[in-house]
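Structure provided below as structure tokens; questions to follow.
Removed: one protein chain of the complex. Kept in place: all other protein chains.
On to chain A.
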Amino acid sequence: MSITSAINLFRQLTVDESQVAHQGQPHVVNETCLDLLLIEMVQVLRTSVAETSFAVPHGGLPPSDSLELPQSSESTTARSNEEQERATELLYYKVERVGFRIGQRLAERYAKDRPRFTDTLDIVKFICKDIWIKLFHKQVDNLKTNHRGVYILQDNKFRWLLRMSGSEGVAHATQQAAPYLWFPCGVIRGILANLGVDSTVSVKETNLPQCAFQIKINRAV
């Protein structure tokens, strides 16, 4: 009798669980949603840089201004170059920041049920396998390290770059794609930070759609 009731209880439990999973939040969404969101994310942040970080009189970056005043054109271009540089820097900061916050949450979400990490390499492997599979349905293709705090993660078909192309050749397209790569850099840094590793993450090289990230560990806790 106790066995039957145990089975019944078990059945109830499993039914309950599947109902929860079914009724609760949908655990997946259409991939297109994220693709479209990522395209617009960079755009929105670019607008935000232009609108919130620069004084109103020089809103936007109009190149036509310099044509009207030939004598001061040099200084104007110099200034707008400088501004452009600053705008790029700010954009980098914002995009990376957005990624960083996501990384922190991903780490909390996916690392909670696994055994404690033994060392930094273990954490990096966690990113290459578990996180990459969650995000991109595949593992990192190649992981290199100098065993002194530098890791290189290479993905030969980075999912977020797959559908990118440019009209002026690969080099130009790669340059245009840069902001979209600062984002995963932030994600990786966020994951590491949340697991107690202070790091600098940069894009080592890109050759659409191949891409390599470099992690430099500043201080492992």
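Methods note: a contact is a pair of C-beta atoms (placed from the backbone, for glycine too) under 8 Å apart; a residue touches a chain by one contact, two chains touch by 3 or more; residues count from 1.
Keep this in mind: contacts and distances are computed from a predicted model.
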Inset, instruction - One chain of this complex is missing from the view, so tell me which of "Chitin biosynthesis protein CHS5", "tRNA-splicing endonuclease subunit Sen2", "Adenosylhomocysteinase" or "Trafficking protein particle complex subunit BET3" is its UniProt name. - result: "Trafficking protein particle complex subunit BET3"
Legend entry - Among A:Leu34, A:Ala87, A:Ile152 or A:Ala193, the residue in touch with the chain that has been omitted: A:Leu34
Legend entry - Which of A:Ile102, A:Ala173 or A:Ala193 contacts the chain that the document leaves out: A:Ile102
Inset, instruction - Touching the hidden chain in the full complex, which residues of chain A are there? Just list them. - result: 25-34, 36-41, 43-45, 47-48, 51-52, 94, 97-99, 101-102, 105-106, 109, 134-135, 137
